[in-house]
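What follows is one structure encoded as structure tokens, with my remarks underneath.
Complex shown without one protein chain; remaining protein chains in place.
Going by the order they are written in, the chains are A and B; count residues from 1 in each one.
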Amino acid sequence: MSANFYFGVEVFLNGLMAGVMYSLVALGFVLIFKASGIFNYAQGVMALFAALTLVGFQNGQIPFAHLINAIFGTDLHHFGWHMPAFLAILCALGVMILFAFLVERYILKHLVNQEPIILFMATIGLAYFMEGFGDLMWGSDIKKLDVGIPQGGNIWLEENTAFLGGEDFYGFYLDNLDIWATVLAAILVTSLVLFSQYTKTGRALRAVADDHQAALSVGISLRSIWVIVWSIAGFVALVAGIMWGSKSGVQFSLSLIALKALPVLMLGGFTSIPGAIIGGLIIGVGEKMFEFLIGAPFLGGATENWFAYMLALLFLVFRPQGLFGEKIIERV
Amino acid sequence: MNAIDSYLTPDGRTIGAPVMEMKNITLRFGGVVAIKDISFDIREGEIRAIIGPNGAGKSSMLNVMNGFYHPQEGEVHFRGEKRGPMRPHQIAHQGIARTFQNIALFKGMSTLDNIMTGRLTHMKTGMLSQIKWWGAAQREETANRELVEKIIDFLEIQTIRKTPVGRLPYGLQKRVELGRALAAEPKLLLLDEPMAGMNVEEKEDMSRFILDVNDEFGTTIALIEHDMGVVMDIADRVVVMDYGKKIGDGTPEEVRTNQDVIDAYLGVAHD
Partner (left out) sequence: MIYREAGDFKTSYAKDQQTFPIAFDRWGYFITLAFAFLVVPFIINDYWINAVVLPFLIYAIAAIGLNILTGYCGQVSLGSGGFMAVGAYAAYKLMTGFPDLNIVFVIFLSGGVTALVGMLFGLPSLRIKGFYLAVATLAAQFFLVWLFNKVPWFYNYSASGQISAPERSIFGYAVTGANALPAVSYLFCLCFVVILAWAARNLTRGANGRKWMAIRDMDIAAEIIGVNPLKTKLTAFGVSSFYIGIAGAMLFAVYLGAAEVGEAFGISKSFLILFMVIIGGLGSIFGSFAGAAFMVLMPVLLKNVMVGQLGWPTDMAAHFEFVIVGGLIVLFLIVEPHGLAQLWRLAKEKLRLWPFPH
């Protein structure tokens, strides 16, 4: 086998890892969409915001320091302590839950029964708001995020696969972080499925997802369900934010990467958790392989920018219901 | 039109040749058979009712008639010609208009604009003259507006001409929807439960409008209705459906005494 082939395999594996990251964000979309019919464009920004908050707590940053300094002429920056990662994660989670509560209280409550597209545009507004708010709160410089997840290439894998190829093949290169992300994503998905299958709240969630009116009529509080769902989505965003943030730093582009979750969902269907996972893997592998085989050699590279969207677009034209959706029978 | 092809109604109108013929229609959704081997015709100038219990397949039948569903088996003949594979908008251009069981008005538009949409099949000016507006486009708009105003007068909805339809009460929305269908000057008018959810007074009004449409414009009408009393009063001939099958066909009098129909409505167990 040529080294090129093994290099292709490595690209494939890296694609899978990237796909897991997409799936993580997509999962947050699916949760909210199932429970409230809202296509939450802000999910990516939520990941950014969660990561920013986490870093802020870890480093003991003072929220709105820049703003306070600008108004009062003070020179505040840090509280001067460093929070342990675990505690900081808990605090960030607390902020995301508070955020979920506020979203329900000030936005969702007022938009009940609006058309999906209006809700979608509202979440675009929410995304913009959070982006500006996050920057005001924590500053817009690129931040390093480190919660103790090992990073760098996995040497064990590299050394033990080097024998496969010839002289110029040094073994598969996979980042430890990606491997961790995969493991975490698997745990997250399993626990979410268990939660929705075996707990009372989970059952209520599924009931709401099925039919809002019917769920209301059996005494399920829609509003508290929404808070719960947005909290869970906030938690998923936090996990995704930690992963992405550890990988490439906490910065604005994080929310753009999260945009890729949208084509993932179009492939997998908006209501299917397995769909989100598999869609993410297809997009991750697809765009890496396309770039490797066609994009870089023939098209000048950077095809990852659009490949996912084009794939989803073409796919939807031929199968509008997505991979796992049921065929839609239109009624009048 | 030969003599056998027409008949005389008790109130003295002459009913002509078939406008639409449904021949051995079968419609399935996956494994579910919604309509099973049904044939009937609708004749020029008559009011034809389709009745039956819930889930009998009446609405599906209407959807087949205006081309929204395509039956797996059977033929639809309209004005003597077999219908090929067509999209609903092409069928609308052939002269079939309809109303919907759950009102399907354009909520962002006024009553006037909604009824004007009914004229779209008759409005032909191209995009360039639309952009120019003065000239052909304006003349066409005004001419069609005059006709729509006649319909507005006919349905007695002058006062809500410029009201967004979303703000209208249910009964009036139904009337606007009828207006939109009438504006198309259809050769065949399909009404899907025009009186559903109305009180007695509103039903009387609507019945009067339907009879007047048939009488004044000579429009052929096929309608689905639950209220047997209304159907018996206004329909010339009735098709009765149950579980996707036709169990009766004839004048209201014939249908009323048909044992199968009585069983279906009183709920005799099916074997």
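Keep this in mind: contacts are C-beta pairs under 8 Å (C-beta built on N, C-alpha and C of every residue); 3 or more make two chains touch, one makes a residue touch a chain.
All values reported here derive from a predicted model rather than from experimental measurement.
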Which of A:132, A:150 or A:297 touches the missing chain? It is A:132
Out of A:59, A:140 or A:176, which residue would touch the omitted chain in the full complex? A:140
Kindly state which of the options B:137, B:176, B:191 or B:264 is in contact with the chain not pictured. B:137
Which of these touches the unseen chain: B:11, B:146, B:201 or B:216? B:146
If the hidden chain were put back, which residues of chain B would touch it? 66, 68, 87-89, 92-93, 97-98, 100, 104-109, 113, 116-121, 123, 125, 127, 130-133, 137-138, 140-142, 145-146, 149, 180-181, 184
Taking the full complex into account, what residues of chain A touch the chain not shown? 39, 66-67, 70-71, 107, 110-111, 114, 116-118, 120-122, 124-133, 135-136, 140, 256, 259, 262-263, 265-266, 299-303, 305-306, 309-310, 312-313, 316-317, 320, 330, 332
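Just so it is clear, only the chains that are shown with their structure count from here on.
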How many angstrom lie between the centres of chain A and chain B, each centre taken as the mean Cα position? 50
